[in-house]
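One protein chain is absent from this view; the other protein chains keep their places.
Right, chain A next:
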């Protein structure tokens, strides 16, 4: 694709190669380019992935044998609080926002996000929030009490967070960090929605938009309605702690249940905020490696939108043991079970996309296949948990830990890894090593199953979550030991990925525009894409513009 002289001139002024390092840093710090911001989100999230993963390993060492004294109870409680908070707010959300930031404008044929400066602001405030959370290790109760990170759990149930039960400032670090990350998330969500609604290229009707932007649209809508109550709850909690308000302060008559409602009105849609982008990657990658169009595009859109809506009415399935009574419980059982219908439609449509294709087992597709099986299992254990009386036994047990890690790691992280291998050539212009990719895949897959398959069983045998130790003779010991070994495999796999990303950046094979023979707009521009993405704004006439170019005899538009 040729560039116009004006854009070439802009490119030259933005060109950073061969300039002193300080200027390069300045360029990144001040950039408003959606691709650079996307990459910064991803790098920042990967750093937190390694930190939170390290916290997980420490916890698994502590729990590998009964009555272990590897860490103290206080330290263990801080570890699971920091692990959960980091993984959700400083790994999961940023990495998915980063991917969206990078891909959405490219896929809809736009030159940047709608509000580039807001985009930069959202990134930097989220990054600051992450630093603030970890600063609690130094500042939680002043420098003399180093090591006072929050220990109230990522769910921070009232009234454990009130001043009486959580003196010092560690809980305030948690509150402020989550609050600020929420501000950043809402900013980015606003940006994504505006970009998708207003900046699609010529010919791209909503019904022609690739599924990835569709899912990011639903995800961003959920961020508004889910993160806002959480932000409100953080403000209320701070008022409780500092200005004597009594929203959640039960010692003064406040309500612990109120916090649960606020938290899970955020917390449940949040699962879908995280998983919808994973679906988005699957929707783009599975067709390419099956060499087929996505089966049932309208059904996929409808399923995604209805998942978005239904997910707003299921939060109290986290509260089946809070004594809501039979009427409340049955309502939330129904809402929760119903969500399995649109989710099932998605799995069946992916299956139908593969059916009759020519499946290429490249590394991105390997991760996607694992994603399909694991997401299926995660969904089925979700149905088990939605049956309230079964849930009375399983909630707050290790079965739940296994279930949601199947969603968060088995589905989301596997899909994300697949997306890394798939879009890395677009971002860097070089292919990632397939050999290292396979090492990564197998190490992580084995580790994942050792860890999370075996974790279901202690839950059934009565092991609650969030305990720093347990006594022998409950039947939990061997299982926890295996879980610990699995965690180490996963860590090894992740390190191979990080090595692969760095190694391939310098040594990888040249990728060219379109290494996977794919069909969406981002593959029409050079790798890496220039600033402002498209020299000439593209025009599309079908869902798969590059298919039309590659197969003029059988254009896509005829079937829409």
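Here is the rule we use: a contact is a pair of C-beta atoms (placed from the backbone, for glycine too) under 8 Å apart; a residue touches a chain by one contact, two chains touch by 3 or more; residues count from 1.
Please note the rule applied: contacts and distances are computed from a predicted model.
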item: Chain not present in the shown complex, as UniProt names it (candidates "Lactate racemase domain-containing protein", "Extracellular solute-binding protein", "Cytochrome c oxidase subunit 2" or "Sugar ABC transporter permease"); value: "Cytochrome c oxidase subunit 2"
item: Residue among A:201, A:232 or A:338 touching the omitted chain; value: A:338
item: Candidate in contact with the missing chain, chosen from A:90, A:214 or A:295; value: A:295
item: Chain not shown: contacting residue from A:116, A:153, A:203 or A:528; value: A:153
item: Chain not shown: contacting residue from A:72, A:207, A:435 or A:539; value: A:72
item: Option from A:96, A:199, A:219 or A:354 whose C-beta touches the chain left out; value: A:354
item: Interface with the unshown chain - residue positions in chain A; value: 72-74, 77, 151, 153, 157, 159-160, 165, 250-251, 253-257, 290-293, 295-299, 321-323, 325-326, 329-330, 333-334, 337-338, 340-341, 344-345, 347-349, 351-352, 354-361, 369, 372-373, 376-377, 380-381, 383-384, 386-397, 453-454, 457-458, 460-471, 473-476, 478-479, 482, 551, 554, 556, 559-560
